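A short write-up of the structure that comes next.
Only a part of the assembly is drawn; its chains keep their places, and the rest are absent.
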Amino acid sequence: MFRHTDHLQFDVAPEKPDPVYAHKLQELIGGTFGEMTVTMQYLMQGWNCRLKGKYKDLIMDVATEEIGHVEMIATMIARLLEGAPATDSTKNAAGDPVVAAVMGGMDPQQAIVAGGGAMLANSNGVPWSGGYIVASGNMLADFRSNVAIESHGRLQTARLYHMTDDPGVKDMLKFNLARDTYHQNLWLAAIEELKADGLEDTIVPNDLMDVEHAEHATSLWHLSDGADADKGRWAYGVAADGRHENGFLADPVPLGSAQAGPPPDPKLYATYDGAMGEPRTPALGTEKGMLGKIKDAVDPDKN
Amino acid sequence: MFRHTDHLQFDVAPEKPDPVYAHKLQELIGGTFGEMTVTMQYLMQGWNCRLKGKYKDLIMDVATEEIGHVEMIATMIARLLEGAPATDSTKNAAGDPVVAAVMGGMDPQQAIVAGGGAMLANSNGVPWSGGYIVASGNMLADFRSNVAIESHGRLQTARLYHMTDDPGVKDMLKFNLARDTYHQNLWLAAIEELKADGLEDTIVPNDLMDVEHAEHATSLWHLSDGADADKGRWAYGVAADGRHENGFLADPVPLGSAQAGPPPDPKLYATYDGAMGEPRTPALGTEKGMLGKIKDAVDPDKN
C-alpha cells in the first residue's frame, strides 16, 4: 500500500514557459527509458521478487522514489506550458514567424487533449506501453536491464540538459542526473552482491551449461567483412564467466541443411506443386495417448 | 549490402509436429527479447556507430548472425506446424478433447493468416515493434542493453527448453543456448574493452559529473518500510565508479514545494476558480527576438 505527500521530491520551477521544450520533455515521462518505465519496471520486479530482505527492500525503495519522478516531470511540463500560445489562431501565427515556429514544435495533444498538461506519451506522441518493462523474476537479468535503463536515462537527460538555458529547468535536471548516477552505481553494486551471495553467477540463467552445445559457446562468427573484428578481447583470452575461452571463427560455414518449409496442408492454400509430398496427417489428434486408448475401447468405429 | 545462403546456420529438425509449442516459440522470434529485436538492435547500433574498426566490425558480425537466427526460428515454427489440425472443424474437436485441447493452445493466426507459418509477433500474438530496440550512439549504454537482452534471451530459451521433449527441438535450443552464453561473454568483454581504450568509464554519459547536484548522487532514499534495504553494498562503501561513496537516507523528506499546475489558459477550459491568478501572457510570441525588433521597425502598428 502507498501513501503520498503533496510535496515534490525536488523543486520544479522553470523560469518561464517553453512549450517546445515541454514537448521534448515528454521523452522523460513516457519514452522507452522514461520515468514511467523505471517506475513500473521496479514495482513489477519488487512484487515478483521471490527473496525476502535486502533485495526486495532495495527494489521497493527505488520503485517508490520513481513514482515521484513521474510526478516531477508531469509538473514541469504543465509549468512549461503556462501561457503557451496554444489557442492563438494559425492565421496570426503565419504572420508572426516566431509564434509559428514555436507552434510547429509544440505537441498538439498537450493543448487539445490534456488542456495544458503532460501526456503519458513520448516526445513523438506515442503512448507509453506496458511492453517496455522488464520483470523476469531472474534478478541478474533484471538488474542488468536496470543498469542499462539508468544509463540511457542519464544519457537522455544529459542530451536534454543541453537543449535548454532555463536555470530552473537545469536545476531540476541536475538533480535527475545525480539520481541517475547513483542508480547506475546502485544496480552495479547489486549485481556484485548477487554474485557475492552465491545467488547468481556470470551467465543467465546459471544452468544448462553442460547441456548446451559447448563448442558453439566461444567464438565470434565472422559474417561481415570488417578487418578488425578479431582485435578485441571478445575474440581471445578467458571469457568473463571464467569458464570459456573467447575465440574467432574467421571463415564460418553454415552447419544446417537448406531452409525449407514442410509440405503444406492443402486446406490452407499455400501455393504448392506437390514436390515435397503430402503433408503428415495431423499427429496430435491421432496418436495414442490416454484418450486415444479410451476411444478405441469405447467407440472403436469412430475414426 | 548483404548476401544469403539457403543453408541454415544450424539444423532445424523437429521429430514431429507440435502446434502448441509452435505458438510458444513465437516469443523467440517476435517477443521483446526475441531474434527480431537482437537483429535490428545490432544492425541499427552498427549503422549508427561512429567509430571505425574493431567495435563496428564486431557489431556487424553479430548482427549479421542474428538475421540467420530469425530464419532458424521461422523455419522451426513452420515445421512444428506440419500436420497441425488447423482445418479440422471445431465440432470434431469438441468430441475429441485431445484435439480440442491442442487447438485451444494454438495460435489462430499461424493458420488463418500465415497459412501454416510463423508470424512476426510474440507468443500472445502482439506484433513485433520497432520500439523494442536500443541504438543510442553511446556504446556503453548500448552494450549494457546488449548484455541484458542476451541474458533475457538465454533465460527465455532455457524456460522453453523445459517445455518440450522433442529431441530435434532440444538440439536447436542447445545451439541457441550456447550462442547466448557466448554473446553474454562477448558484450561483457566489449564493455571492459571500451573502458580499457579510454572511450567510456563507469557512468553513462561520462560527463556533467561536476554539474549534477553531487549531494544527491550517493544515497538510497528509504521510501518503503522494508527493514533490510541498507544491508547491501549499494548503501555503504565506495561506489562502482570509484568516485562516490554509497549511502543510505533512512528518513527522507521531500525537498520540493507543493505540487501544483500553473493557472490555466481559459480557452482550454480547465476547471478553475481563479485562486492562482491569471495565467501568464504567451511569452515566446511577444518577446523581442530578432523578428520582434524587425516588426517594430517595419510595422509598428501591428500588435
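Just so it is clear, A and B label the chains in written order, and each chain counts residues from 1 on its own.
Definition applied: contacts are C-beta pairs under 8 Å (C-beta built on N, C-alpha and C of every residue); 3 or more make two chains touch, one makes a residue touch a chain.
All of these numbers come straight from a predicted model, not from anything done at the bench.
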item	value
Assembly copy number, counted for this structure file with 2 shown	6
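Criterion: only the chains that are shown with their structure count from here on.
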item	value
Cα superposition of chain A on its sequence copy chain B - rotation in ° rounded to nearest 5	180
Chain centre separation (chain A, chain B; CA means) in Å	3
